Structures are given as C-alpha cells and as structure tokens.
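One protein chain omitted, others in place.
Coming up: chain A.
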Amino acid sequence: MIAEAGHYALVLALGLALIQSTVPILGARWGDHALMNVARSTALAQLLFVGASFAALTMLHVVSDFSVVNVFENSHSMKPMLYKITGVWGNHEGSMLLWVLILALFGGLVAAFGNNLPLSLRAHVLTVQGWIAAAFYLFILATSNPFLRISSPPIEGRDLNPVLQDIGLAVHPPMLYLGYVGFSISFSFAVAALIEGRIDAAWARWVRPWTLVAWIFLTLGIAMGSYWAYYELGWGGWWFWDPVENASLMPWLAGTALLHSAVVMEKRNALKVWTILLSILTFSLSLLGTFLVRSGVLTSVHAFATDPARGVFILLILCLFIGGSLSLFAARATALKQGGLFAPISREGALVLNNLLLTVACGTVLFGTLYPLALEVLTGIKLSVGAPFFNLTFGPLFVLLMIAVPFGPMLAWKRGDLLGAAQRLMAAGIAALIAIAVLYAWTYGGSTFAPLAIGLAVFVIGGALSDLAERTALFRVPLGVAMARARGLPRSTWGTAFAHAGAGIALIGIVCETTWNSEYIGTMKPRDVANVAGYQLKLDDITQRQGPNFREMIAQFTVSSDGETLQMMTPSKRNFTTRGSSTTEAALLTRGASQLYVSLGDTNADGAIAVRIYHKPLVLLIWWGPVLMAFGGLLSLSDRRLRVGAPKPAKATRALAPAE
C-alpha cells in the first residue's frame, strides 16, 4: 500500500511537472498573470508529492518491507536504523529519487522566495525547471522504479553493501546532490534569460545567491566524500581521479568560474554572454556526471551496450537539454548587448583569467575522463587515463591559478595597476620566500618541489590577509579605526578572503600529505611494537566481537611518543555475513592537523596480523581548506546586497533568502 502510494505520488508529480512546463510559458507569452502564477503552485505541489514519494520509500526501508525489490536488494532487517534510512539513496533507484526530490526542493524555494523576481522571469525559470523535472520523473518511472514489488516476498533482504554502511552515506550524497542539482537553478535562469532575450546586472544579482548555495554544498560534498574515502577504503588515499570523482569535480570547477564571472556581470554589466554560457555548461556537466555514474558506462562500455535502457534514456535527456540550451544560446546570444569595457589589467581582467584557467582545467578533466571511452568506441583501442596523467596536466594549471589568485582582489575595476598590486602583496611575497627558505633548509636533500608549493600556498593565504589589511588600513590607522572599518567591510569581501585562504590551506595539506607521509607495512603479533614517525605503536591484543549484522576482529594498539602513553587505537575488520564481504575500519589518532592511521589486513596461520600504519602530517588541512572555502561562500551569501536582492524601482523589495 505504501509502495503504491509512493509510486502514485511520483506519477502525480510528473503530471504537475508537465503542467508547469507548459502553462506558465504560455502565460508569459500572452501576458496572462494568472497563468504565469500557476508555476508557483505547481512547483510547491511538486515538492509536496515528490516529498511524499520519498517518504514512502524511506518508510518501506525503515519497516524492512522485503516485498519491494529495492528494499529486498539493499536492506536487511538487522541493519542499524541509521543505515536503513541512508540505504534509501545507497542504490540507483533511491538515489535518482533523491535527485528529483532535491530538484523539486530548489524549484519550491524559487517559488516560495522568488517574490522579488519579475513575474515573467519567474514563470520562465520555473518552466525550465518543469522540463528538467518531467524528464527525470519519466526516467525514474520508465527505467528505475523504486516501488516495484516481488510476487513472492522473501523473508530476509540482501543487505546494503558494507562499504556504504557508514555515516558518510548519510551526509555525502545529499550534500553532493544539493550542489549538483542546485546548479539547475542557474541553468534555468540562463535559459529563461535567453527565451526572454533580456539580461542585465540585476539578473546576475538574482542568480548569484543560488549559484553560491549550490557551490557551497558541492564544495562540502566533495570534501566530505574525499574524507570518507580516506578513512573507509583503508589505504589512506583521498583523491583518485576516478571518473566518478571527476564527474563531481567538473561542475565544481565550472561553478567556481561561474561565481566569479557573475561578479563581473553584476558589478560591471560585462561578460554577459560568457556568464550565460557558463551557467548552461555547469549544469550540463552535472547532467553528464549523472549520466556517467548512473548509466554504467564507466564500468565498461560493453556493460553499457548489453543493458542500455537506462544509459540511453539519460543520454537522450543529456542531448535534449545540452543540445537544446546550446542551440538557444547560439540563436540568441548575439542579440545580448555587450556591457562595460575594461583594460586587460583590471579586476575584470583578473576574473577573466580565473575563468580561462578554471575552464581549461575543467576541460582537461572532462577530456581525460571521456577520452578512453571515446577511443574505445571509435577505434577499439583500450587505454587508461589515471591519476598520473591528471596530476601532470591539472597540476600546472592549478599552480598558475594559485599564483594569480592574490592579485585579483588587489586590482581596481576597469583599469588596475599591476605594480601597485605587487607592492601591496610584498608582505605576502616575503612570507612566502621565508617559508620556502626555511622549509628547504629543514628538509635539505628532500623534495625541492614541496617547499615551493608550500611557499605558493603561503603567498595565497598571505594575499588574502593582505587584502583585508589593505581594506581596513590596518597598521596605517589606529587599531580601533581599523576594527571599525573591518566591521564595515562588505561580508562578501570577508567571504573572498576566507575562500581564497581556504584554497591555500588545502594546498598545504595536499603537499604535506603527499611528500612527507611515512608508512609502516608489516605483520605484528601481540606485544610487538612498530615505530612510525616518532610514535611507538604496541599491539596489545586481538579480540573478536559480534556486531548487529557483522562479526568484527578488533586489534588494540597503545600509542606512545617519547615514552609517554597517548591513547589507544582500535582498528578493526568487519565481516558481513549476508553479503560475505568485509570492510576495514581504520583507526585514526588526530594530533593537531596531523593524523596517525592504522588499518588491518589478513591474519596469518601463526596468529600474526598484517598491519599498515601511516603518519600523515597536516593531512586534515586538505579538508579544513574546503570547509573554510564553504564558510567564505556562506559569508558572501549573507552579504547585504544579496539579502536585499536586486533593486526594484519605487517598490519595497522583499528579502530574497534562499538558504535561510
């Protein structure tokens, strides 16, 4: 009954989406306010019905109704409640349902809080949202229905993949989807602007908060996923340039570029055509990511060819939306009027350079991800493009970008003074040189690249701080005045500084982890001691334990440093009986931003156990950096000008508050 209700709610949502994709746009054409306002009700009602559908599937998982295929294949009655709930989106059908739920959520938010948008723009935006939603409802109903029943229900389910039975699954996919799907709003705004043939600085001001919300979630989602992989997969890797990861990185790169180009458009009414194109491309990359992950084409081109129903359907959606929006762009973009002029050396110029580097970086990732697929389909040659390729091509682009980052905020709009900017960055530059010299002397004979990279990171962080110091006239005026000025600075200035510094901090973490990581691999028996990076780890004993749906072997280590006992570490190996597979649960000991990492391998016949111990210096900075970037985004989002929204003549504007 619950399953049928959920299914029915989804069908009703499809009906509403179809209304939303036709009626409001006709209303806008005929100038009929009532018809245009239909979009608002349908968007809200869609959210209600998709929400109901999602709640139904969650309910089925919670009560372990194994008469439903999706529950049977991905759940188990003994599974802890948290994983029964997160298991809802730990599979293909459920994750697509989460996808459309978040799409409906964003549509609903525009409907509820978009009161200060011009009526026809809102109608157009929601129409485009309706098109996307309708396509994906159809996809779910036709190829991936999560509510299918089994004729003779089994007693017990097959359990969720043990690797996914982790708190990471509760946080990572929803965050990532909020980011991915959030970019649908900037896409809809872009297509709406093209349909209306009208676009101005106010448009950029409306779009920016939505883009920012999506970007914040995507940043956190990627970072969270990276940390999850780091502690769950058991060998301490945190980024693998896997196509699935690349699929989430590409929209992030394009979205970052979009945030920056929208600033230019908002402040200077320039780069309009480019901003529209980026909005389209960013969401197209989200769609492409969905296709890559959901069609199975990544596992093997052949797997895709033998069961093509889902893949071909998403591919059609992909072609329809990307092809359609780009054709519209090609037809209409020339009609958009060019905005303000600027010299190459200027804030605008710096933001254009940012866009060039981010877009090329994004293109590199895209090309590297798709090249092996295309080559195999076209010529039959099988080729691998992996981490070493991306490090070699993406790395230099990122270094160029990081060198340019501190200069951007220091340059004036329209016509900047590069020499003046360099002078204001003197302190940051000196700090960077000192950092390089000290590190080089300290690690003499080691890597020469690492001190340089850390120097670059210090330059970026120092540049962000210099920008704040410059704007508050710190050290030039009394401290009290500088503090008052700091309070008076726009929040977006603080946001910029935090986000840029976050990038520098992440870079420090990445360099330290990859360069000065120490490891110990060996077999240990109880009372054996391993020495890693100045820590002594003594294996006390190995015990067995029964968990709710697994058996667990736990090893207990006593960690000491200089004869002083610090803490116990208890890595374990879990064996999940239902699936007959096991997971390694690494133990982590955090000291400042560095971590000790212990994971277990197989036991020998003589009772010795294979152990892998890492010391990862400053590894946590890799994730603190993105958290700081997201915090910077949040500060920007709270900026007064975005809260107030775009000014509207002669009428009080109501607050535009997408994330509050």
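Methods note: a contact is a pair of C-beta atoms (placed from the backbone, for glycine too) under 8 Å apart; a residue touches a chain by one contact, two chains touch by 3 or more; residues count from 1.
In this section, contacts and distances are computed from a predicted model.
Its record in UniProt calls the unshown chain "Cytochrome c-type biogenesis protein", which is the match among "Carbon monoxide dehydrogenase", "RagB/SusD family nutrient uptake outer membrane protein", "Transketolase subunit A" or "Cytochrome c-type biogenesis protein".
Among the residues A:N37, A:S518, A:S582 or A:S638, only A:S582 touches the chain that is left out of the figure.
Residue-wise, the contact with the chain that is not shown comes from A:L383, picked out of A:V11, A:M81, A:A309 or A:L383. Although one chain is not drawn, its touching partners on chain A can still be listed: residues 90-91, 95, 161, 163-164, 168-169, 172-173, 176, 225-226, 228-229, 232-235, 237, 239-245, 247-248, 293, 296, 298-299, 303, 338, 341, 343-344, 352, 356-357, 359-360, 363-364, 367-368, 371, 375, 379, 381-389, 392-393, 397, 521-523, 573, 575, 581-584, 599, 601-602, 610, 612.
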